[in-house]
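This is the structure I want to talk about, given as structure tokens.
Just one protein chain is left out here, and the rest sit where they should.
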Amino acid sequence: MSGLDRRWIYLAMMLAVALPILWNGVTGKTFPESPTPPSQACFDAIEALPEGSRVLVSFDYDPASEGELAPMATSFMRHLMHKRLKPVVIALWPLGPTKAEETIASVIKTDFPDRVNGKDFVNLGFQTGNEGVLKVIGTDFRKQFPVDRSGTPVDRLPIMEGITKAGDFPLVITISAGYPGGKEWVQYVSSSNPGLVLLAGVTGVQASQVYSYYPGQLRGMLAAIKGAAEYEALVSAAIDGDRVTAPKYTEARRRMAPQLFGHLLLIALIVLGNAMYFAQKRCKAVAP
Amino acid sequence: MSDAITDQAAPAQGRWWIGLFLVIAVLVAIRAGMGEGMGRVYVQTETTRYASTTNEQGRVAWSAVADGTAGAVTIERDLFRTAGQFRAAESAAPGQQAIRVSWDRTIGLWLAAFFTLAVFSFLAGDNPAYKLTESIVIGVSAGYWMVVAFWETLVPKLLANLAPDMVKAWCMPNLEGGAFNPIALIPLGLGIMLLSQLTPLGRHVGRWPLAFVIGTFAGLKMVSHVESDIIEQVRATMLPLVAFEDDGSFAAWASIRNVLIIVGVLCTLAYFVFSVEHKGAVGRAARVGVWFLMITFGSAFGFTVMGRIALLAARFEFLFIDWLWLIDPKGERAMAVVAAATQLVP
Partner (left out) sequence: MSRSIALLICLVGGLTMLVSPFLPMATGWANDVTDWFNILAAMAFVLGGGSLLKVQLMRLSARGPGWGYSAVTLLAFAVTLWVGLGKVGVVADPSAPMVPWSGKPDDEGSAFWWIYLYVMTPITSTLFAVLAFYVASAAFRAFRAKNLEATLLLATAFVILLGRTFAGVVLTGWLPDWASGLRLENLAVTIMDVFNTAGNRAIIIGIALGVASTGIRLLLGLDRSYLGGDA
């Protein structure tokens, strides 16, 4: 067993993830989700905003992390639209604006076609500079984002009326895969704007690091795909009630089944590896 | 001796590869021949006509107008449609052309599936398909980031300040236009000096923009880290050792939690003080700090695993749903076996 070809482990992981996906695709069943406090805090923060509030949403991820973060982006956008809030979308990652366009197309243009670009939502695109961007928008938002993605000056957009700096937004949401992302938003925006509410949707890799900022500098957090599934469940309960939720809004919950079996496999591998290790150790101790 | 072993292993490896490719090819051929087939992308052309109006300020605005409007400009774009929508259109009007197969997007989908399998093939060992895919992504990524930096930053923030009227006429018609801004020459000059690093002379010339970047970045980071990561984090650690509920009663769990956090932060910081020998009280505190660190790393590992498996699940979903058409959880092909999403708990 100690000489076990690693390809058998790869095959086991492949089956542990693939078979639940196929099972879910055939049955359509998902596990129930009960929210943890950081996910509930995200939901409550958006629920507390009055209709018409502008919300800054930052798409700080790329296709490499969309498996975890795209469901969060979709749920956030759906929740904002349902509450008639107005997302102002920016990005700190070069592929962020394209991910934002995909989310806008799948949520706003499909399910909320009455919302007008420039008035009810806007995509201001990406700017290079990482935390330099955050530093500038802290005092002069329009200097950093002078035009939207269509080239229309921000001064002419009704949605941006009265917005001069990041602190003018009552709520900021960052959907973050790494650097720059949740941590930088805490360091450069949240800490210097005590009244601003910051929410972060982060990958599993980042969740552990960013958790220390919760709940002081970070009001709420969606940690990895589980956080996305919890938030999805909250939004679905609030919007759909007992009706069946559209499949595009259950993506994170569908991924919890492969998650479960992947985790169980990993635990089994660790236990097996340790059992073999201690057995070999005992044999060596006993052998003359 | 080792060469002999390697030589013996090589034909076995080769047979393994050929077998794997054959299995995949047969499975794909079977699937493509079954039922509705697989891996097709449908589109519909959306045609919109625009006409211009001029407001009191003399600004021209374009808006969508009805067919047949005089002087209207037509813009056509292909938008995604699902296989279910194609079937519905076909059943309503057989042979219709409104919703059709998009060959460039279908080829793209199959290419995406090839790239996905090529990267997965690295699990079995390095191979030409993986190397080809890796070479492609290196070139595409570098090009992509350059294009995005150009259109999203350099054009609106540099060129638009250097030649606003030219940029307005060329690609940003909604720009206000105006006079050349001489301050923009500073970042332009620094940028050209930075790019000179590609030339042999650039080693000296490129120092100045590099120093500018380093200095600005250092100043930026210092303020934010001190404010956010020292002051605010220390403030968040100043918790009451004895906590009370809102009604004034003693909150046991909150008190224990606060004590654990304060002790944990102090002991972990003690571990990182390497200028004092870890003996006596400091040594014991450092040991407790190590335990806290181990729990921290254990939780980080758990979350990392969670993240990786989610990404793997997303790729399998692409292969099973978008390419092989094995399942249809989103109902895009309206296959009979799909059930609506329901809860497991009775």
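The letters A and B name the chains in turn, as written, and every chain counts its residues from 1.
As a convention for this text, a contact is a pair of C-beta atoms (placed from the backbone, for glycine too) under 8 Å apart; a residue touches a chain by one contact, two chains touch by 3 or more.
What you see is a predicted model, and the numbers here were worked out from it, not measured in a lab.
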Given the contact definition stated above, which residue among B:15, B:131 or B:284 touches the chain not shown here? B:131
Identify the residue among B:36, B:104 or B:176 that touches the chain left out of the display. B:104
Which parts of chain A face the unshown chain closely enough to count as touching? 4, 6, 9-10, 12-14, 17, 31-32, 34, 36-37, 62-67, 94-95, 97-98, 101, 105, 127-130, 132-133, 135-136, 139-140, 143-144, 149-152, 192, 208-209, 211-212, 214, 223-224, 226, 256, 259-260, 262-267, 269-270, 272-274, 277
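By our rule, only the chains that are shown with their structure count from here on.
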Distance from the CA centroid of chain A to that of chain B, rounded to the nearest Å? 11
For a test of understanding, state which residues of chain A touch chain B in their complex under the given definition. 7, 10, 13, 17-18, 21-22, 24-32, 64-68, 94-95, 97, 125-128, 131-132, 135, 146-147, 150-153, 156, 186-188, 190-192, 203-205, 207-209, 212, 216-217, 223-226, 244-245, 247-248, 250, 253-255, 258-259, 262-263, 266
Chain B residues touching chain A in their complex are 123-124, 144-145, 148-149, 152-153, 156-157, 160, 171-176, 216-217, 220-221, 224-225, 227-229, 232-233, 235-236, 296, 299-300, 303-317, 320-321, 326-331, 337-345
